[in-house]
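Only one protein chain is missing; all other protein chains are in place.
On to chain A.
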């Protein structure tokens, strides 16, 4: 079935289109999960439109996997309601949900061949037995495993096992595909290859997908939307570019990307243009807190500045067009080929250290340790958050 045909079929099956023109594929409302008094997930609410690829990003223990397992039906929320295509599912056991899942350790059936693994959901869901072999073959082809159909699981490589797991999760055309960090154990090259593979298949089948990961790069690469979680709470839901460029709070700013934290005190505030008094002197910045939390002159605040937004120039040679310019000493240099990573410090102030990614395409000399340099950045790149 083509992507367009699938999308149409999904549309026409949506209940009562007149009353609810857009039914989200997944709707999570005030969901909480409490384990022995500890809230693993609290007040989680979001909607995901059909056909979108969502990544839930967070450190371990942030509740992202718990949230995913509640959507899969393996755990029942303590509070709140989850709906899939408008149908509340809290009382529906996992085997009656139309949800495909790729597990962290894949959880392939070790006693079956690749093709038997893929055929299993079709048998369990009582597909027409005459239709099963062709369908299994089609999905094995989709993941480029056609020639390996009769191999046992332990005869396949790590990447091939991943592909079997994907085919098994997709073969019955679920309403929703869940990915529970299946790429975490792979080496970097294979992981990046599989990220693109997930992306390709997701677009090809136009299937609503929720991916869980702690890999911020993966979240940016594969997703239409990103949810950042920390300590059981959703910190932000946004598209990858907004999550990166417009972080909702200091946690999001520091979790995605390499970000310098500059502590200080507000000395001026005009709308969202603020001035932060820092060890580097007064720095112009942009107020990043949500609407309704306006800056107060004198309050303690934290400026977040991404490493790649800082320009380096030898001292004396100032770079034009930058809003801020400070002097610092290079204390560490890592040459990574396409970029140079500097640690630069304000003389005698170990707490005032900045990490800088220098991607200078014209390739000026790499600054040596001990050199004094000028660091510059733009006002809009220093995002200031209140400390509360």
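Rule of thumb we're sticking to: contacts are C-beta pairs under 8 Å (C-beta built on N, C-alpha and C of every residue); 3 or more make two chains touch, one makes a residue touch a chain; residues count from 1.
What we mean here is this: contacts and distances are computed from a predicted model.
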| item | value |
| --- | --- |
| Name under which UniProt lists the unshown chain, selected from "3-isopropylmalate dehydratase, small subunit", "ABC transporter permease", "(2Fe-2S)-binding protein" or "Response regulator transcription factor" | "ABC transporter permease" |
| Chain not shown: contacting residue from A:42, A:114 or A:169 | A:169 |
| Among A:31, A:54, A:67 or A:99, residue touching the chain not depicted | A:99 |
| Hidden partner chain, touching residue among A:22, A:107, A:258 or A:334 | A:107 |
| Chain not shown, touching residues in chain A | 72-74, 93-97, 99-101, 103-111, 120-121, 124-125, 168-169, 172, 178 |
